[in-house]
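The complex is shown incomplete by one protein chain, all other protein chains being positioned as in the whole.
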Amino acid sequence: MGDTSTRERRSEAGDIDMETRLAMYRSIVEIRTFEKRAYDLFLQNLVKGTSHLSLGMEAIAAGFGTAMRADDYTFCTYRGHAHTLARGVPMTPVMAELLGREGGLMAGKGGSMHLTSVEHGVMGSYAIVGAHLPIAVGAAWSAQARGSGQVAVCFFGDGATNIGAFHEALNLGAVWRLPVVFVCENNLYMEYTPIRSVTAVPNPAADRASAYGLEPIIVDGNDPDAVYEVAVRTIDRARSGQGPSLIEAVTYRHGGHSRADPGKYRPAEEIQSWMGRDPVPLYRARLSELGVADATLQDIDVEALRKVDEATEAAKASPPPPVDLVETDVWSDGSSTWRN
Amino acid sequence: MGDTSTRERRSEAGDIDMETRLAMYRSIVEIRTFEKRAYDLFLQNLVKGTSHLSLGMEAIAAGFGTAMRADDYTFCTYRGHAHTLARGVPMTPVMAELLGREGGLMAGKGGSMHLTSVEHGVMGSYAIVGAHLPIAVGAAWSAQARGSGQVAVCFFGDGATNIGAFHEALNLGAVWRLPVVFVCENNLYMEYTPIRSVTAVPNPAADRASAYGLEPIIVDGNDPDAVYEVAVRTIDRARSGQGPSLIEAVTYRHGGHSRADPGKYRPAEEIQSWMGRDPVPLYRARLSELGVADATLQDIDVEALRKVDEATEAAKASPPPPVDLVETDVWSDGSSTWRN
Amino acid sequence: MAELTYRDAVAAGIAQEMERDPTVYFIGEDVAAAGGVFKATVGLLERFGPDRVRDTPISEEAIVGAAMGAAMTGLRPIVELMFSDFLATCWDIVANQIAKTRYMTNGQVAMPLVIRTANGAGSRFGAQHSQALENWAMAVPGLKVVAPTTPADVKGLIAAAVRDPDPVIVFEAKSLYAVKGEVPDGEHVEELGRAAVLRVGEDLTIAALGPMVPRAVEAAGRLAEEGVSAEVIDVRSLVPLDTATILDSVRRTSRLVTVEENPRLCGWGAELVSIVAEECFDDLDAAPIRITTPHVPVPAADALEDAAVPSVARIVETIRANLG
Partner (left out) sequence: MAELTYRDAVAAGIAQEMERDPTVYFIGEDVAAAGGVFKATVGLLERFGPDRVRDTPISEEAIVGAAMGAAMTGLRPIVELMFSDFLATCWDIVANQIAKTRYMTNGQVAMPLVIRTANGAGSRFGAQHSQALENWAMAVPGLKVVAPTTPADVKGLIAAAVRDPDPVIVFEAKSLYAVKGEVPDGEHVEELGRAAVLRVGEDLTIAALGPMVPRAVEAAGRLAEEGVSAEVIDVRSLVPLDTATILDSVRRTSRLVTVEENPRLCGWGAELVSIVAEECFDDLDAAPIRITTPHVPVPAADALEDAAVPSVARIVETIRANLG
């Protein structure tokens, strides 16, 4: 699926400078290390509620995060740790949010499915499949209206391509020529059900592009360079007033859908073959090939682990949120008062 | 728009036998006469509430109505008088429903936007744009499950192609290969807004077909023969287990969207040109050309008028519904009781 | 003071705010070129141009979602839902996204948007275009909810809703669009969360909302002829709710009657009765009474629709029976 276009992108990606590449490597390694830790903490019963990891899918967040301007907007799903970190949100509050602590990004009120950091352009993680596509369209409309030159990038899963909000958002974004980039992370599965078994076309996003007058774009979602290249191209297009794009980034999650799901519904050979396409070792190897010293890469690995350790300790040390937070911030005056 | 395919269909349509053709002529004339009367009664303030006429669009209802099997299902919109009559529902209860009388098809409880006659396979007229597409899918699923060989035909406007339910229904219908035929009556306008101004593609239905693995089909919605031919082909396909079709029937309404809307937002030349494609005189002329005696056609015209007159008088003579109907038939036991 | 129809007052309210604040934008189906299906937004496109006043596709989730995204990023959008019944087609965006996002983000995200929508019965449109749905919105934490009944109030409450930093749903009364009334000259802004005592009385308090308000006033007039002195309160704002005005009134009259257009179960009147029962139980001389549409969908025929929704006669009779 998408092999041709994938190969094309790879060859073009020769232009990416080394600084950018190292930034992407740092990003995927940080996400990988963070997500593994989140999983460990879940097994230790320290992560409360659910959590949806991006293990194996890091290249998409890293490629886009690196290509975006500081004031661009990210809209993502419950599977949003990666996208949040990729925009430069510090690890400690993200980790603390997973643990339901006062020091969390939303002081524990949102939880792992609702990571938000307006300061970093992370305009929310949305837990209802497809809902954030229209909302991202609205942010793009606002950017257009304000002439701010900002672009909204909206990430969603393959499963979201079959919900009504997808269709409405794509059409409105196209009709109003809005600066929005729709990125479908096609990891071949919804929760436990293969996307191909419930979708009328083989490529759930790309085969829908023409319904909105858009070019079909499929990219290897495990190749940071390929993702970066398509991100730059589509974000430029959006920023220069040429309207939205729809990208299907093909990838695979290493683990289950969420929490302790062992992902047993997936054939062993399939998992095997995708493990061979793990973005972290592959990208590391590419950078080595391109002459990056092993010490440089190792420094990045070590630094990522240090950051994650630090975040873990800080998050664990943070107390539970005070219970009066239950009744704050329904309204802009900070209260939840509904009567006089 | 769609001229080539239209011409194709016309040539194939030579096979239609004369009995079928006369049935279609009768159907379009009956609908035309009924709708004009409904309009008059509206002006006389006898039609309460709103009413959405199919003047100019009769060929679609007639073509499909004639091609459908007696036990097939019709799902239509608030603009549903035509489709209801085309399935053989008697005029009097339809007219009485428009007038809000006890003798109405639903004793006045539904009104002009909700015409339903289960006995005739008319499974409802739906007033929320797009909502009935998933419901029609469900009827097709039931037909498939029961092995009944029934087909569900679902009519909707161009405007409905931009709502989420359209997308979800088309995908599910295709994935489950259901016996459902989706018919978009593209009359170029939603209420007052041209469909092209809010849609990312020129053909709001046909250009979306490939998103569901379907063939794009455009047909001249003012030509009963062309509509009939495509109806037979797609209904056969559905009945034989080959799954859904999506048809865009291009047409035009002679009047406004509803009630007393004069439709002033439409350019005079556009109206003029479409008046030249009025299905009633055109089809009459074609039948004459094919050798049908004028007297035969005139008999049909006269009989239609007689039926409409009769229905009008009967409807007017029907009393208002008794007020205790307000509290009946929420539940299957006939009551509206929510407590003991 | 100028005399305006309710529908013209809607347009005047929107225009006043768009004039004042360039971040106010207005979108909806058929609202621009056609001036709205109820002609409540005529002239806005001409005055503010196609960037700020836009017709949309029939895509309620997309347009209300777009309003949300815009509100989060610096605009103050107004979005029209042609009929309040269509709230159901974008209820996830309204109830799960717009209402909850500030809270979930611990106050990071602003949500200054207005949803205006035509609400209620009276047009013989049938069950899918005639609902009174204020209670759907009231039940969702994070939404403010108003239902103006006069031209002055609709202008002033739309203005207040636009200026409010939180999401507000304005339920406009479909059946009142043609009604005329005095509207103050110049800038006019009402306050959210304030009920209006329309008639002072001693024997009982009638709390009504939307098109039930003029009926309650008329009923009070008739009851007065029979020597019953009813206080009439236009609740106006369900969230925030002016419990002070209502409780104060009930404490004086010792009786409460609510008049609701919604079907019975879980209407705003139930909430009001539960507040009154809890907070001024000892002041009550008699059981609080709710007058509502029965718990049925709205029928289409004029005879049936009129019988379903509370009428002046039903209000008078119910009160009379309960006093007797």
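Some points to look at:
Order of writing sets the chain letters: A, B and C. Residues in each chain are counted from 1.
One rule holds for everything that comes next: contacts are C-beta pairs under 8 Å (C-beta built on N, C-alpha and C of every residue); 3 or more make two chains touch, one makes a residue touch a chain.
Predicted model, so just to flag it, every value in this text is computed and none were measured.
Listed by label, the shown chains that the missing chain touches in the whole complex are A, B, C. From the options A:Gly80, A:Pro93, A:Gly110 or A:Gly221, the residue with contact to the unseen chain in the full assembly is A:Gly110.
Within the whole complex, the absent chain has one touching residue among C:Gly74, C:Pro141 or C:Pro165, and that is C:Pro141. Within the complete assembly, A:Met190 is the residue of A:Ile16, A:Val137 or A:Met190 that touches the hidden chain. Within chain A, the residues in touch with the undisplayed chain are 48-50, 100-101, 104, 107-114, 126-131, 159-160, 162-164, 190-193, 197-199, 265, 320-321, 323, 325-327, 330, 336, 338.
Seen from chain C, the chain kept out of the figure touches residues 85-86, 88-89, 91-92, 94-96, 99-100, 103-104, 126-128, 135-136, 138-142, 239, 262-271, 273-274, 277-279, 281-282, 284, 286-290, 295-297, 299-300.
Residue positions on chain B in contact with the hidden chain: 73, 75, 105-107, 109-110, 114, 116-118, 123-124, 126, 128, 131-143, 145-146, 150, 152, 164-165, 168-169, 171-172, 175, 325, 328-332, 334, 336-340, in rising order.
One rule holds for everything that comes next: only the chains that are shown with their structure count from here on.
Here the two chains linked by the largest count of contacting C-beta pairs are A-C.
Chain A and chain B have Cα centroids lying 45 Å from one another.
Computed from the mean C-alpha positions, the centre of chain A lies at a distance of 40 Å from the centre of chain C. Among the residues of chain A, those touching two or more other chains are numbered 164-165, 168, 171, 175.
Residue numbers of chain C whose C-beta contacts span two or more other chains: 56-57, 59-61.
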